[in-house]
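A single protein chain has been omitted; all remaining protein chains appear in their positions.
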Amino acid sequence: MIIIVKQDTSKEKITSLIHSLEEQNFKTHLSEGENTTIIGLVGDTSLVDIDSLKARDIVEDVRRVSEPYKKANRKFHTDDTIVEVLGKKIGGGHFAVMAGPCSVESEPQILEVAESVMQSGATFLRGGAFKPRTSPYAFQGLEKYGIDFLLECKKKYGIPIVTEIMGISDIPLFEDVDIIQVGARNMQNFRLLKELGKLKQPILLKRGLANTIEELLMSAEYIMSGGNENVILCERGIRTFETYTRNTFDVSAIPMLKRLSHLPVIADPSHAAGLDWMVEPLAKAAIAAGADGLMIEVHNDPPHALSDGKQSLTPTRFSEVMKSLKAYMQLESKTLE
Amino acid sequence: MIIIVKQDTSKEKITSLIHSLEEQNFKTHLSEGENTTIIGLVGDTSLVDIDSLKARDIVEDVRRVSEPYKKANRKFHTDDTIVEVLGKKIGGGHFAVMAGPCSVESEPQILEVAESVMQSGATFLRGGAFKPRTSPYAFQGLEKYGIDFLLECKKKYGIPIVTEIMGISDIPLFEDVDIIQVGARNMQNFRLLKELGKLKQPILLKRGLANTIEELLMSAEYIMSGGNENVILCERGIRTFETYTRNTFDVSAIPMLKRLSHLPVIADPSHAAGLDWMVEPLAKAAIAAGADGLMIEVHNDPPHALSDGKQSLTPTRFSEVMKSLKAYMQLESKTLE
Amino acid sequence: MIIIVKQDTSKEKITSLIHSLEEQNFKTHLSEGENTTIIGLVGDTSLVDIDSLKARDIVEDVRRVSEPYKKANRKFHTDDTIVEVLGKKIGGGHFAVMAGPCSVESEPQILEVAESVMQSGATFLRGGAFKPRTSPYAFQGLEKYGIDFLLECKKKYGIPIVTEIMGISDIPLFEDVDIIQVGARNMQNFRLLKELGKLKQPILLKRGLANTIEELLMSAEYIMSGGNENVILCERGIRTFETYTRNTFDVSAIPMLKRLSHLPVIADPSHAAGLDWMVEPLAKAAIAAGADGLMIEVHNDPPHALSDGKQSLTPTRFSEVMKSLKAYMQLESKTLE
Partner (left out) sequence: MIIIVKQDTSKEKITSLIHSLEEQNFKTHLSEGENTTIIGLVGDTSLVDIDSLKARDIVEDVRRVSEPYKKANRKFHTDDTIVEVLGKKIGGGHFAVMAGPCSVESEPQILEVAESVMQSGATFLRGGAFKPRTSPYAFQGLEKYGIDFLLECKKKYGIPIVTEIMGISDIPLFEDVDIIQVGARNMQNFRLLKELGKLKQPILLKRGLANTIEELLMSAEYIMSGGNENVILCERGIRTFETYTRNTFDVSAIPMLKRLSHLPVIADPSHAAGLDWMVEPLAKAAIAAGADGLMIEVHNDPPHALSDGKQSLTPTRFSEVMKSLKAYMQLESKTLE
């Protein structure tokens, strides 16, 4: 950690700051330049309160040099984390395809979609029971019934299920859910993250629309520091000035996250662009960039979907897309199973 | 609402779409251009499911022409909403100054700050009991005790208090809190918004770091549609590429929100830039742009603050800033009381 | 084009506006909704002055429905444009790899790099003679001598060359340059674009750091409307809030540009992230997303490069990367020749 001292600060004040830092068991190094004086701080700085340092009147700025996350950091855990659910693996060369409708709409609908996506090679069934919608007047999901219908699919076809949680009070409903998803808008709902840290199930954590890669890793750290180290990171597009696509799919986040962290990283090409025809090229790009899995929206009847129909593939189209994706998985030596 | 039809769509398909829209009681107008055919949709389109329309195979795009929010919309409520708490008013010419520390740290601390900010003219005491922090290792607030200490100030000095809520389960603790704040990271925590819509207290809703003005109004709509129409909007900086300031204070959001909505709009210059010396110019700019109030961080000892010390003013500095702000309030014919 | 009329506008004023539009030979359609009245405008609206329409006192907003670009628009030119230079083709299934140093630094340097990148399969030699640098104190390029050294490579090895132009007065120096590059910072240097529209050589147009896909196509339109229809578009990263990567590589711009336009689209993974180790995954992602070519920085001695060494590959590393890229080209049925 680097402390930049304000210009024309007296020697006494600098010495006093150094003493107070050394009392906290940090080693310090002073560099006095012509125009700038800096103090290097050595030790475990992940617990330093950067805010109170910045507030000292002789301090111009404080900059971190090492990452503020530890459990999610590859420096302290070099091997890839492999998340395993009902025999399906994610990470370390194992590729996952999570497919299904944006919203669970009825039992026959989800059973039909489940069967068809499994036939095309999907390894997980996704479907929204609780839906975060911008408008209070829009369809908000089947809630408990949605989860029941997903569990019905799991029972019938043996496919593990992934679905989104929106609040702590719903945790009991998720007891048999295989992977619990945290949506982009809840990425920094720290209360929820803390509670999920106490659970056993893997957590699929989506990057917020305007959250940095570091913030995503800090949110993973929240869950992991609670004891649940099975976190799957998901890039799903960030908010930029571009309007032709709903979000800007930050494909470079994939190799960056893989380098910084040992956690599996998947991509959601359906939400990233919001356009059905763009799912295939973005899915291929994600695999090429090193993703460990994909989350793809598939709906039996997109024009009558209760949410996000524009970005959903039909089962037929999904089957074609999967064929082309498998060639990419092979090139990257990923196994889908 | 405008539906743009894909190029080279057959007349039959267009007619069929129009019929289905008219069955839903919309009036339609067809405009056939050389290269583009559009269908205008007339009626109450706030309930139209724009997603399923977009998913139709002959539809290239759908664009809203009227706003998707109703209760927050000035078109249907031309007079300014005035929120009143313990005799203090916000909106319609009444200006509010909410001052206090980022975090409540102890009873003596908050009592000392409360007394001093009141003397300088603050009309509300702010202070965080539950703190949303990016790092799980950072100070998370005194929680219940923090609220107790704030209530102690209210009892002793009669000042109304504002503090942030982070989860539904904490609502009982907020029974005597005068204004309940929703932080930027929870602006789209729709579950929480719905519950707050059932309460009586005014809600101070902060704009998310990457949320549009329209989304902020839609989140207000969530609360209002539940029955609680006392919502105060707060601009506190958005995320951009600029790094010299922590966020970019979107001053133009203030006149825009005042034009689109009847709700009071306040600004938080402390969080916007994250720099103590910039609080005064941004606060003045906010008043000049039409704000109905300000939220300003004041700490008795910024270098030892447990959070956000860099952006806090000392009580002495706050007193000076208030003097210069009062001249601005006068120019804008706002009364601080 | 849609004109949204302000609430409570009198019938007379609306009629008057409609008459003035019909005098300009547009057909109009009036849709009167409960809260909103809109006028649809039909005809060739690419020449409509949207600004003066918006300035009318009864107009709330004006929105385009069809694209403002024509020559670059795939709607009016369905086949892929194939740019051909010295027997090398770009577009329509033909893939181009442009490799070389950020800056040309000396004749031996560029000759050495040229030979090695050709051996690895590069089809074009890139190298900067004129360098746009943020600081006036940084190396600004060898200018005329840089172009001479590139031409020496072309003469010796027969490889076509690509280099950046920074000003109109340098055009005579580019007479024998095969592809003239316009850098991101000059994407809206309209004066320069107009002059390039009068030349015969293909223009490689890089997307500006904060320019939309539509603006990139409008800049291509500037060049094409001058008579030069050989424009190659290049995605090279946009500016966002993320700081771990220098820019955010907008991979979705590739399929979007290919859909909206018939022009070839290439990607620059070196500038996008600014990190050598990320060139390979981003290059693979670009091919997977449908790119027609790549521009990759290769330097014989990155630590001693006079610019952008951090993002340059060594010739050895480039050779390895090319091997893995060729498998991707094959999967996408692209020929590199």
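Chains: A, B and C, in written order; residue numbering restarts at 1 for each.
Operating definition for what follows: contacts are C-beta pairs under 8 Å (C-beta built on N, C-alpha and C of every residue); 3 or more make two chains touch, one makes a residue touch a chain.
Predicted model, so just to flag it, every value in this text is computed and none were measured.
In the complete assembly, the contact with the undisplayed chain comes from A:Ser31, out of A:Thr15, A:Ser31, A:Ser106 or A:Thr335. Across the entire complex, the residue among C:Asp250, C:Glu280 or C:Asp308 in touch with the chain not shown is C:Asp308. If you put the hidden chain back, the residue from C:Arg56, C:Arg74 or C:Lys326 that touches it is C:Arg56.
Interface residues of chain B with the unshown chain, by the touch rule above, are 210, 212-214, 238, 240-245, 248-256, 259-260, 272-273, 277-278, 281-282, 284-290, 327-328, 331. Chain A residues in contact with the hidden partner, per the touch definition given at the top, are 2, 4, 7, 27, 29-36, 38, 40, 42-45, 63, 65-66, 75, 210, 239-241, 243. Listed for chain C, the residues touching the missing chain in the whole complex are 46-47, 49, 51-52, 54-57, 68, 132-139, 166-169, 185-186, 188-192, 194, 208-210, 215, 218, 221-222, 225-226, 239, 276, 302-310, 312.
In the analysis below, only the chains that are shown with their structure count from here on.
Chain closest to the overall centre, judged by the mean of its C-alpha atoms against the mean of all protein C-alpha atoms: A. Residue numbering at the chain A/chain B interface overlaps substantially, since over half of the positions present are found in both copies. Relative orientation of chain B with respect to chain C corresponds to a rotation of 180°, obtained by superposing CA atoms and rounded to a multiple of 5.
Note on chain placement: the centre of chain A and the centre of chain C lie 31 Å apart, centres being C-alpha means.
Centre-to-centre, using mean CA coordinates, chain B is 39 Å away from chain C.
Annotation for chain C: residues 210, 240-241, 243 touch two or more other chains.
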